[in-house]
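The complex appears here minus one protein chain, its other protein chains still in place.
On to subunit A.
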């Protein structure tokens, strides 16, 4: 056997942060696909939302309409939805400007309660019905209540075990995404595209609400309270950084850092140093989605810890979205960014919209699911690369959604027939 220990090459740790974000996104998408196949499997058209929601207020799709009617109706729906989201985002910016942070935090907890309690309860009920699971209503009420309360605490408190918080955030994303898949088909697709475009506008245009919010938060050096998924940071020594993991710090972005050498120059600097991370968190109230990306320097903490080599060193993607499946529901979500310890944070809105796309693809066939999954992950990777390159706020949703929709159409129209024909004749290559 080998006498010398194997040298630890750069391949051991490269790309770890990306995987730490890709894994929960994949888990969320997988759960939504499973939920959709179990619960919507019997009827394709009877799975529509029984109530009028914000997204179907303008037009209720029925399968007897012509294609043109459906398209027009879907466009109308999406327009209304995007308009509502824009208004609510501006409201959010106003509230943040007036320093109503406490209100926002309580609102966030309240919406988590609603999502977990009511949406989660309904889905649990549907599952119990489907599988004829023998449980009485008192037991399930107690279980649901406990589950919801722990979830609200996980979202509120920063002292909770990080795994619990991550799990609850993924569950919240999954529940909201499932409810979104109940919208009519054309409305869903047009809505996805519309939200991607809105994202693009809100982040890149000078008057965009997300941009305003980020600049506000940056100038005040404050935290925005929001629902954000934070991946475990890539560190080997968890000593001094243990308590800092959950801190979200605002810093001014400076452009003079060496893109690729960020680590070595900042290894020994403390956490409050002058290094140039610029984390951005955006808050969403009601329905709006903000996608921002900003550059931040990755950092290594701890004295003797081995240098970790993040593939993405200056990535700060910020996304923020909230959905309103039921009109009174509001979620406050936070964007993606790099925390002060170098961990990537991802806003819940991305989880939700990616899962909606994949869930919708699952309602057609599993081939589209696989194709859309790959497209979305590729889009996520491309966005992170773009961020590392441009080092400024960039919307992260559009690339993935556009790729996802493109691959869905290509698979549905082209690939499926080809593959089925070849496979039926047992011809493979």
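What we mean here is this: contacts are C-beta pairs under 8 Å (C-beta built on N, C-alpha and C of every residue); 3 or more make two chains touch, one makes a residue touch a chain; residues count from 1.
Following the convention adopted for this analysis, contacts and distances are computed from a predicted model.
**Student:** Look at the options "Sorting nexin", "Gamma-secretase subunit APH1-like", "creatine kinase" or "General transcription factor IIH subunit 3" and return the one that UniProt uses as the protein name of the missing chain.
**Tutor:** Looking only at the record, the undisplayed chain corresponds to "Gamma-secretase subunit APH1-like".
**Student:** In the complete assembly, which of A:19, A:135 or A:205 touches the absent chain?
**Tutor:** A:19
**Student:** Identify the residue among A:10, A:98, A:138 or A:161 that touches the chain left out of the display.
**Tutor:** A:10
**Student:** With the full complex in mind, choose from A:104, A:214, A:375 or A:396 the residue touching the hidden chain.
**Tutor:** Among A:104, A:214, A:375 or A:396, only A:375 touches the chain that is not shown.
**Student:** What does the interface between subunit A and the hidden chain look like in terms of residue numbers?
**Tutor:** Contact residues on subunit A toward the absent chain are 2, 4-16, 18-19, 22, 260-261, 263-264, 307, 309, 311, 365-367, 370-371, 374-375, 377-378, 381, 407, 410-411, 414-415, 417-429.
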